[in-house]
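Structure in structure tokens, see below.
Shown here: the complex without one of its protein chains, the others still in place.
Going by the order they are written in, the chains are A, B and C; count residues from 1 in each one.
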């Protein structure tokens, strides 16, 4: 399983299974001297914690992070920051029935095929629990970005067919509803819809939007390491994400050049700005100084209690009813994971970008130019 | 400019500018013993060659590939395959007027900000010409994949608002129209629409869809190196792409679990199959043995002859009319680039996947198990 | 601190400080289906455990490994294997006196310069304790290699000026003396020498030799990723190593071609062999099927109780006597670390090598050739 490490300079490596001893992450490449505490990270973890509302699983995970290394006297030392969240409420029996049956929409079949067998307790590495580790690492990145005046904010854009009304957009309202929608009115409609679907023991999908404020122009590299390409990979690496858009995204494909092009203007303070932001803050793969805006499409939770036809490991047809505690929608808990992945990607590219210009390198190393 | 190299085992590194001596690519990690000739690669390059129809730029680039290393007696040797396409028709004067003015929708401003100055002749590394190198590398990957029974096929799914009708889908028709649409009727409507937009000296966007046939189950790694995440990055690293979807993509976000889940069935020959393919051939980041299907959204060509407001390098407002020869739509020429990027990604992951199971490694190295 | 991760496919990431909560490692890329237990790893850790003889530090570290993830029902699952060794006997006071004084031969000064401050308790990431994590990871690699018939064996070649006599070489004797020398007679002389140096509160250096048996021909890649180059990096990344040799090493620089070249012969079973092995089992960066043999030179332990002149953090001259418990020689405990680093390097290159030939890839993926 090559592939548990992400990043070039700011590198994160996650480990752990939902029903093992815990999940964790090693953050390597975080600069020395960053003030950091467990509380900083806990604040992010609490946002993805289950058991918070009727729309999220009833598992009572405490999700308390423990910093194992890399922080000394309240500051990062430059050494790898190892963090763990120990598992407590594991109820293995709940998952016994999926040992030999392939759940539709899950990775049971692909795991078995690739590895010859699998840890069938709770999805193993495909479990949403793996994202705990991502959030812990992303929290460190977010703390780092704040020191540079960069802020990452994600929210629920749509729940099934219910999409927030741009006119009513109010980020303050995001944390006032359990769906993390920055539009209370739409949130209430979406909640009703969700309740209906829950009664049918069905599940729904949705869209998360994310805004990154304060990114200096020039972040990202022009060929394979474009900022938006790196974001796309980071976001698509989340289990249930099926689509990614930067700026106007798919809408741009139906537009024309005269409309879609953002013209440059002279801003208030004389700085170059864009009159619009159809590009989502990225031109040629590099940040252009305006807000970075992207969206991720999430599929409906595949675990549903409705009976579903499927096959056994031996290929015999059967039916499955997935018991246990599952979120009827992934989106609200995924909001903070999207922030985490965006923060990790941005932190890494900011560090890589420091080596792009001779004059700045000379200045950094104290040489006359 | 860290970031001109892509891949873990099958690594490609591109170089070159549209108005320099040429563009090229080094393919490192291609296995030894693959039959390969310049003709194999030329066939792919010809598909992106400009000057083929009224919808593509009139530049007469010959785009002839030269293999510089890595092939001996008609077969790859395992050494890096270096390839170049030398520039011939360069007309630098056409671009003189953009030296000091930032073209809307282009990377002029971000390049200047990041690097302090730029090669203003034709967009430098942001030029579509850089994709020539990608196609050459992708052609090698496609030849490799064919030996393993894997075939990558892309086509134009939509031109502006004109989308192919699934009922009329006929891949044979793709090469019978200049838009590479596998539905001649829609192609003709789209051509008319394009002509109208060209008269207005405007440009349009579109969508490319890509199908990968024959991928064995288990390709891709479950965490950060998911197959779909790697595809997303590769595809989003193309200049004008603003969105990426796997399987049902954004549509899945408005669906329900009971509908979106693909149930497993016992196939004709007793093998496990899926009754539907909303997942686009990937479960938990790994291929599931069915067709891999994804889409890319392209923005309209930013270079348009219509006068546009913008600013100079010094931040003064001005107006620009972009002369020169530009495609009114990027999509038809991008079809083969999408195939190339998909082939490169798939080839790399296939090689990485070989090390996933102990039993297969023992068998590879001839050890009893 | 970019740089806590090593490897391309078989990737290890270490974390932890000598006086923090513990040290650990994440092994990503180990194939699924490898039988593995904590006992397998403990056997390796016990070999570097301090407090075993009068020549090693008196710290009573229990060094018990805990597997946190990646193993299920006695076999690796393909998921990252996270392991930790928790610190118990930490006595921070011992190190208080080095907070403001730069110890000669240590990394105190370079850490302060690079990071602005440091975790002064016991050397932080430069502590020999970090190698615990390497040994845990190397143990997994060694278990993997055994399944392929590959065995890594290191031993003490020299202690200060006392070098084993090749005529008396007997690997059985290695574990019968506390210096891990495969020649008891030399071991006894070396022990006497060590005791003398300890009385003088001084320290000594030495040489470790390592043999890798059973490596199939062709491992390693011919340019930057030569097998011996990768071994050199892995071994030189150990704290006190100042030199690396493959085969005849520096001796070869004083030889002639007619003597140094190993001629090929037809072996007993008709297979191609080499009559001698001056090359150390590697030709052109690739294994040639004979034993891989390399050596590492270790400097004397820098921590000595003798008074030494040095400077304070503020640059004022002072004198230091390093108290605490330190090995008078690093070599005996480093033997197993050398094995670990060699095993990790070999495992990674074996996996990378699987993709070198088209015919083998086709056979792997079940395609006719």
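Brief remarks follow.
The rule we apply is simple: contacts are C-beta pairs under 8 Å (C-beta built on N, C-alpha and C of every residue); 3 or more make two chains touch, one makes a residue touch a chain.
Remember, predicted model here, so these are calculated numbers, not experimental data.
Screening A:32, A:187, A:210 or A:297 for touch with the missing chain picks out A:32. Remark: the residues of chain B touching the chain excluded from display are 1-5, 9, 11, 13-17, 20-24, 26, 28-30, 32-33, 66, 68-70, 72, 75, 77-82, 84, 114-119, 121, 124-125. Think of the hidden chain as still there; on chain C it touches residues 1-6, 8, 14, 102, 104-107, 109-111, 113-116, 125-126, 130, 158, 160-161, 197, 200, 202-207, 217-218, 221-226, 228-237, 239, 242-250, 252-266, 270-272, 275, 279-280, 283-289, 297-304, 306, 308-311, 315-317, 352-353, 355-359.
Within the complete assembly, residues 8-10, 29, 31-34, 76, 78-79, 144, 147-149, 216, 222, 350-352, 354-362, 364-365, 367 of chain A touch the chain that is not shown.
Definition applied: only the chains that are shown with their structure count from here on.
Ranked by distance of CA centroids from chain B, the top chain is C. Of all residue numbers used where chain A meets chain B, over half belong to both copies. The two sides are thus made of the same residues.
As a whole-number value, the distance joining the C-alpha centres of chain B and chain C reads 44 Å.
Per-chain CA centroids place chain A at a distance of 38 Å from chain C. Measuring from the averaged C-alpha position of chain A to that of chain B gives a distance of 26 Å. Residue positions of chain B touching 2 or more other chains: 8, 222, 352, 355-359.
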